[in-house]
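Mind having a look at this structure? Questions to follow.
FYI, not all chains are in this one, though none of them got moved.
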Amino acid sequence: MTATALPVELADIAAALGRKVEGDPHLLVSGVAALESARPGDIAFVRSPSYSSLVQRTRASALILPDDVDPGACSAIRSPHPALDFARVVERLAPPSRPLPGPDPSAHVAADARVDASASLGAGVVVQSGSRVGARSILHPHVVVYPDVHIGQDCVIHAGVVLREGTRIGDRVVLQPGCVLGGDGFGYIADEVGELRRVPHVGRVIVEDDVEIGANATVDRATLDETRIRRGAKIDNLVQIAHNCELGENAIVVAQSGLSGSTKVGRGAVLMARTGSAGHLAIGDGAFVGARSGLHRDVAPGARVFGSPAWPERRWHKAMAALSRLPDALRRLRAVERELGLRGGSRDQGDDGGPAGE
Amino acid sequence: MTATALPVELADIAAALGRKVEGDPHLLVSGVAALESARPGDIAFVRSPSYSSLVQRTRASALILPDDVDPGACSAIRSPHPALDFARVVERLAPPSRPLPGPDPSAHVAADARVDASASLGAGVVVQSGSRVGARSILHPHVVVYPDVHIGQDCVIHAGVVLREGTRIGDRVVLQPGCVLGGDGFGYIADEVGELRRVPHVGRVIVEDDVEIGANATVDRATLDETRIRRGAKIDNLVQIAHNCELGENAIVVAQSGLSGSTKVGRGAVLMARTGSAGHLAIGDGAFVGARSGLHRDVAPGARVFGSPAWPERRWHKAMAALSRLPDALRRLRAVERELGLRGGSRDQGDDGGPAGE
């Protein structure tokens, strides 16, 4: 498949990027595509010389590529940042469709809500008492905004998103379908007779500018203060952020990861997919947490950790390599013991039978 | 609990299955149930002789069972595939209720959308510009269909499902409540000043015939081309399928698993619950990935792998058994060293203190 748009001259694309054309400046570009699936008329990009063989086979008409790759028969735009420039071209040639400004007649807007006239509210959108929606923000169908929620400018909030009371959303925030912000934090106390009583959660969720949150992700409100997602942070699908967490500027949390309560993630830290963190931890600025890691303690700024429990990268890889050799090592250990007349190489306990925990 | 239906003669049930009755062909069957909870009038099934003691205690009136199980006092239908035949009986005796054809008055259908007259659109359903809904498909309340989505025939799309723009859905597809198809893929590039810029995702999601997708699962659109779920694949609740993945025919992905971008899963492969996969991998036809595995590399066709990092089944089980014996082995190693006058059995480094990654 190729995304199509009105044809535009390659020279115009290059000019918008501040780059120059090598080849035919009047070439008409009508679509954006990957190298492998491009068709004539498409523009594609080349990340590095390792893709040179794909370049020789591509049917694309134009390429954005680094200096050290031969464009073959294609017209070319040279770029020190091909992926970044290509993203800009895609945004220009294949912009997302935009609903019309104004509320759909079926939207439910409270009398005291303040919705900018340039904002777009889709079918069935609910904006409750005291809430605000800023200029040019788009709320797709069936978004539910509880009371006292502030949404900034130029946001895109997809269908089925729920923003619970008191939530604050900055500018240019993108929320994918079905994500839930401001659900009650998960906290219970046993009362005098042993019944679990809910800890009331009266804090809120604050999402700063340029944050993006994935489909069906959940961010819980704070117990008393705030759960804060700082400027530019990106959260993938099905991630769980518990009450009172703080996610640093430009931090990245990949799909299905989860942070327990009150954990702070530093600026620019990256949590790869399916990471879990205990509560009340500090994950330092620029830290990198490998996929499927389980954090039980703080992570130093800039550190790279892996595994569950998470260890420093090199230690984790050495441990896994050693584990792979362990069955053989146990045999060798028995041989040594026999040689020394120790224990006679008995099989010892080490079974795996019976219910866990007995 | 027993699902009930109009009574039907056992002979009719047997005839519909192409089987014969052993016992009373005129027995009236009025419900389907499990062996343990069946009441008189119910039909149940027996998987194998290992359930014989339950058969002796059941209150069911009729059983579907293999040749080598004694039906006791029950009338019986013998079957080489008892579970399969029972499923067919359940579908016949306890069919799901079907909403009436046609759109609910509160549904929002764009003027240029094409919805078959036999399709059912529930309250608040949204079908946007250029989208199509095929014959007899059911869209339950508040399903949101963005522009340019095609939905085939005989689909069941449950409440709150969101289908983003451009998504393609084949025939007989079942989508459980709250699943999201076509959310933007998760991809960012640092720009010249270090800010994260979104990679625009202009590809789409293609779901072929007979696919089923679980509640609150998410399947992201491709960057440029397509994310494809092939014919007959089954995806469980809360699964994440990232941009540009491909799931093979009749592949099975169990609950809370996740595939990172561009991973291809072969025909008939099975990913058990909570499996995670790195991106750009190939998981072969018929491969089996154990629950909670973490895939870092390709999996050969037909292979069985376990663990995180995932290893071949036998190697994984041996490693886990060996790990269980490791603390004892370390003591034995010290004893050997003492015997040889080596190192004196010192405790060595092996601590677990200080922040991870320092």
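Labels for the chains are A and B, by order of writing; each one numbers its residues from 1.
In this section, a contact is a pair of C-beta atoms (placed from the backbone, for glycine too) under 8 Å apart; a residue touches a chain by one contact, two chains touch by 3 or more.
Since this is a predicted model, take the numbers as computed values, not measurements.
Of the identical chains making up the complex in this file, 2 are positioned in the shown model, whereas the full set numbers 3.
Please note the rule applied: only the chains that are shown with their structure count from here on.
Contact residues of subunit B toward subunit A in the complex are 106, 108, 124, 126, 142, 144, 146-147, 160, 162, 164-165, 178, 180, 183-184, 186, 188-189, 191-192, 194-200, 202-204, 216, 218, 220, 222-226, 238, 240, 242, 256, 258, 260, 276, 278, 294, 308-309, 311, 315, 318-326, 328-329, 332-333, 335-336, 339-340, 355-358. Within the complex, the subunit A residues that touch subunit B are 1-3, 32-34, 37, 81, 83-84, 87, 90-91, 94, 96-97, 104, 106, 122-124, 140-142, 158-160, 174, 176-178, 210, 212, 214-216, 232, 234, 236-238, 250, 252, 254-256, 273-274, 284, 287, 291-292, 295-300, 302-305, 308-313, 320, 323-324, 326-327, 329-330, 333, 336-337, 340, 342-343, 348-352.
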